[in-house]
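Heads up, one of the protein chains got dropped from this complex, but the rest are sitting where they should.
Then we have subunit A:
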């Protein structure tokens, strides 16, 4: 299985900013992006960077790279990966790409790799390979990359972040209890309430705290060791293997290749607390060796307050991009959850206006909290006086949106899957009603929607009754934590919506469900 597609992202700047958090009195000296690289190291240093992106959005990522870095991309046959060349000076900009989950620097690409017939021979070849690779330039890039990280991360801020996370978790728990009491009197779907109580979900939140604690500890050990062993690096090898004709496993390859790397560099192997992560990506006959430039530290870029089904920011970015937002477009997410999509929108397309809505008060509050965190982040990051963003949050019902007919340009949303939230049976009724309301609020002719769902059958059926309102123009197949989902790009037809009487609407909707 290609781990790249489910890998969780991190971004140096964002990891840092998340650690900086809400303290307005913080010394702003550390927040400046150090873009300048010592001339002697970087002169004429060009490297190939590999990036993992959500599968299905390789083209969107390539477009972003072309726009922002002026580089052309090669889209790999190994799904979810793109490659492009840059000069090392652009490294900071590479980290600011919104469509990218993880980054690595390519040590060598071996196309048409000839695997020998037996496992022993193949593994021996890998061992011999380690010593023959052109490590030096990629390692220089790794070093420069690491020095970015070191300048920004401070232990003091880790502690502050830890305290805030604790407080937020307490507050969230209290809020949840209060809302639960209030809602148990109404007939709110018990699925939703029970979900927040599930141990796995509670764990998701406390893992965040755990991660921060762990990196806290590491910092202490690190600073002690620094004086004694400055040059002995710790490393691990991660092998991703895809293909049917291999006679070896990824673990075996990682183990033997890793052994040779250790002999070559005299580094120390450490699976959890490593400085260098060597990547061995094998896809059929293509072998690519790389060094990771990002870590899987925190899962979501803009979201500091998690919910049960929070969407990856890179996926949110890809979906928004699909709709080609134009300046002054009104962009709505009518089932926003923790607000991943509108928040990504407000950050990257600040010349549009974003509205986040949900029926669940917990979700709306989380969205508002995430917006506040974002405001403070952007304030610190840019040293600007501005602190508002073009985004608002509203509590509403998707089946009865309190928006003017034809007032919205773009709708982007993550529709309930039925597995993690809601149920498949509910979707049969929900999906037609959603498409109807979304069709009403969306501007005829120019409006469009990007809708993510795993319940493709139900969606297709619901859509088939709405051809006079929505026309499907494109489908992107994506992978959400192992589930096969689709993003449907729809164009709103020029047909103006005529407000029917209550009876007509009910008849129309029930006819579709037969």
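Keep in mind that, in the parts below, contacts are C-beta pairs under 8 Å (C-beta built on N, C-alpha and C of every residue); 3 or more make two chains touch, one makes a residue touch a chain; residues count from 1.
Keep in mind that, in the parts below, contacts and distances are computed from a predicted model.
Within the choices "Multifunctional methyltransferase subunit TRM112-like protein", "AP complex subunit sigma", "Coatomer subunit gamma" or "Gap junction protein", the name that UniProt assigns to the complex's undisplayed chain is "Multifunctional methyltransferase subunit TRM112-like protein".
Between the chain not shown and the residues A:71, A:407 or A:491, the one that touches is A:407. Of the listed positions A:51, A:73, A:144 or A:389, the one in contact with the omitted chain in the full complex is A:389.
The residue touching the chain not shown here, chosen from A:62, A:330, A:415 or A:458, is A:330. Think of the hidden chain as still there; on subunit A it touches residues 327-328, 330, 350-353, 355, 359, 364-365, 368, 384-390, 392-397, 399-405, 407-408, 433, 499, 502, 505-506, 509.
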